[in-house]
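Data block below; observations after.
Excerpt of the complex: some chains, original placement.
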Amino acid sequence: MLSEATEARVRASFARQKLMATFGAEIAALSSGHCMLTSPILALAEQQHGVGHAGLTFALGDTAAGYAALTLMADEAEVMTAEMKINLLAPSHGTRLFATGKVVKAGKRLMVVTAEVAVETEGTRRLVAILQGTMVPVLPRLTR
Amino acid sequence: MLSEATEARVRASFARQKLMATFGAEIAALSSGHCMLTSPILALAEQQHGVGHAGLTFALGDTAAGYAALTLMADEAEVMTAEMKINLLAPSHGTRLFATGKVVKAGKRLMVVTAEVAVETEGTRRLVAILQGTMVPVLPRLTR
Amino acid sequence: MLSEATEARVRASFARQKLMATFGAEIAALSSGHCMLTSPILALAEQQHGVGHAGLTFALGDTAAGYAALTLMADEAEVMTAEMKINLLAPSHGTRLFATGKVVKAGKRLMVVTAEVAVETEGTRRLVAILQGTMVPVLPRLTR
């Protein structure tokens, strides 16, 4: 289970991410090693055909995976993406995205994570992307 | 060399990308198989430590690679990312990003691309990310 | 379900892979969109510390994913890897590997696949790698 302190720490970090606020993203669910984010597909995040940009899909999937990892890191740590790969399965044609990140292997130096991103349209969800990558814990002083 | 028609087509497509407008991104250079984008690091695109979000870095690198590919595609084609991988080398601590995409292999069905993203701060540029991925040509009717 | 013709086609293709024979690999299970391979960790496939080489882990995972994709392709098609990414979770310290590939999205031009590789030691299995990539169908004449 997620301690109150860890949950508060993750939510405070997420709240400081201005890009997530720009996209209108919120934490939909959070537990030990898991994080689900959701975001509308705002016009400001569209690509050239009026659907969600791959950059939006990536940002949500990456961030969900990152906070999934942060739930398993030491109290003083922050999380940064070392690397991330995305396969896009279909255009993000719909009204809202759901990104679910999880930790596959929680090492001390590296955490291997995956994420799935689904688009919702008229009440049904369809998978639009899968991600696989590596998160690293960093001390706050190292991230500036 | 890039024909006027192709250059106009690429610039028109880029101009329709609302996410690029949100980030303040522009095309800095365009030639056959190459594209450089530049963008300020606006507050709206920051992560939790006040530097550019990995989602911004990814979106610029991916888009630069995509338009590099589009310069080599048939007239009626649009470009979509099939998959993309990013390795982040350093935090995007600075005022402006430069993303340079190029085509490594221009196949008929798949184009293999790479991109580099650098951050500029006080007049010097530092590499912050490298990307490697696959672009596919699609007919406009297929992208909606 | 997998038709007899498709199963025969996949098994015949696998049987022609000399690298798989070199590693002692076999098909352990095969169904529509899924393929499990297994292989001993022979001395000839070790890395510098006497455990299975990442190249062995990759080859099994990639091949399992490829044949998972081939079960869903048209009769005349062969399968080739367009791109593949592997995250290694732990050294392949054990006696036997099991690689399980599956199709996440079966498009006409591209198939997105994932695979997991586990090592068996003293009767227990442990995940050592996850893979995510893209397979493409090719006509036999194009692959030579």
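Order of writing sets the labels: A, B and C. Residues in every chain begin at 1.
The working rule: a residue touches a chain if its C-beta (ideal position, glycine included) is under 8 Å from a C-beta of that chain, and two chains touch if they have at least 3 such contacts.
Please read these numbers as outputs of a predicted model, since none were measured by experiment.
Summary of assembly composition: all chains derive from one sequence, 3 are present in place, and the complete complex in the structure file consists of 4 copies.
What we mean here is this: only the chains that are shown with their structure count from here on.
Taken as a contact graph, with one node per protein chain and an edge wherever two chains touch, the assembly is complete, since every chain touches every other chain. Between subunit A and subunit B, two chains of identical sequence, the interface residue sets overlap for the most part, with shared numbers making up over half of the total. Taking each chain's centre as the mean of its CA atoms, C is the chain most distant from subunit B. Note: centroid distance subunit B to subunit C, computed from Cα atoms, is 33 Å.
As a whole-number value, the distance joining the C-alpha centres of subunit A and subunit B reads 21 Å.
Of all residues in subunit C, those touching 2 or more other chains are 85, 112, 133-134, listed in ascending order. For subunit B in complex with subunit C, the touching residues are 82-83, 85, 109-110, 112, 133-134, 136. Within the complex, the subunit A residues that touch subunit C are 85, 87, 89-90, 104-105, 107, 112, 114, 127, 130, 132-134.
Residues 13-14, 16-19, 21-22, 43-51, 53-56, 58-60, 62-63, 78, 80-88, 91, 93, 140, 143-144 of subunit B touch subunit A in their complex.
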